[in-house]
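Showing chain A:
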Amino acid sequence: MIVLDNVDKYYGDYHALVGITERVEKNEVLVVCGPSGSGKSTLIRTLNRLEDIDGGHIAIDGRDIHAKGFDVNALRAGIGFVFQQFNLFPHLTALENCMLAPVQLKRASKADAREQAMLLLDQVGLAHKADAYPDALSGGQQQRVAIARALAMRPSIMLFDEPTSALDPEMVGEVLQVMRTLAKQGMTMVCVTHEMGFARDVADRIWFMAEGKILEKGAPGDFFANPQHPRAIQFLADRNRN
Partner candidate 1 sequence: MALFDPTILQSGEYHDWLVQGLILSIQLTVISFAFALPFGALVAVMRTSTSRLLRAVGTTLVESIRNVPLLAHLLFWYFAFPELLPEGLREILYANNPEMVCAVIALTLYSGVHMAEDIRSGIRAVPATQLEAARSLGLGRAAAVRLVLLPQALRASVPPLLSQTVNLWKDTSVATVIGAAEMMYQAARVETASFRSLEAFTFATLAYLTVSLLISAVAYLFQRRYPVRAAA
Partner candidate 2 sequence: MLELIDTYWLYFLVGQYPDGPLGGLVLTILLSGAALVLAMPLGLMLGIARVSRRRAVSLPVGAFVQLVRAVPLLLVLFWVYFFLPAVTGVKTSQAATMLIVLVVFDSVYLAEIVAAGIRALPKGQLESARSLGLGYGQALRHVVLPQTLRHGLPSIVNQLVSTIKATSLGYIIGLSEVSFIATQINTLVFTRSVEVYLILALTYFLLCFGLSRLAFLLERRLQRRPVAVH
């Protein structure tokens, strides 16, 4: 579904992504982990072109997303992105946040968008907060609304950029629960996260990144029990100690 072919990215002289060549299959749940500065966020942001690349190709559903004349907005409409900082629109209620894109992009009538949004808010456990503004919601609640908002566009892929890193510990669980449910429903997901428990339980595959390269990949069982690359071993050891 997602094919990365020799993807390179530079920030000035800094080589942020080094020749990444990988695939993500449909219905797969992929977790990307690694130390900070490893390029995980950069990588995931290239998938919906929030960041552009300097070399190589990215194809989604067989189409090169950097092709001339490619409709970026259509690409993004088909991919849901969940940010570390939630980024809910503060001047709109939770419901309105979820309705905005479907209505404006003519994917649904206002009535249908409202119905769909209520359904999704219910699925993330926040139907009772539909008319609340973001500043009245806790971090965990805001992130769940953000997930519902992304789902309202009926994407085929969901990208998560450290979705729980900005949350107080007691709210991490409620967000991970929503993500687990999504995974069980068969959504294709790429998650950048530090939550190793989630990775162990839900991921189909794990990529370990450092310094712009994918140094190790494999099934969670293998990765956690038997890491191969010295950096991965170091990383897991640090995690366990903390």
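As a selection rule, all candidates are chains of the complex that A comes from, given by their letters.
The rule is short, and it goes like this: contacts are C-beta pairs under 8 Å (C-beta built on N, C-alpha and C of every residue); 3 or more make two chains touch, one makes a residue touch a chain; residues count from 1.
The model shown is predicted, which means the values in this text are computed figures rather than measured ones.
Set chain A beside the options 1 or 2, and in this complex the one it touches turns out to be 2.
The touching residues of chain A, when paired with candidate 2 in their complex, are 48, 50, 73-81, 83, 85-91, 100-101, 104-105, 134-135, 142, 146, 149-150, 153, 166.
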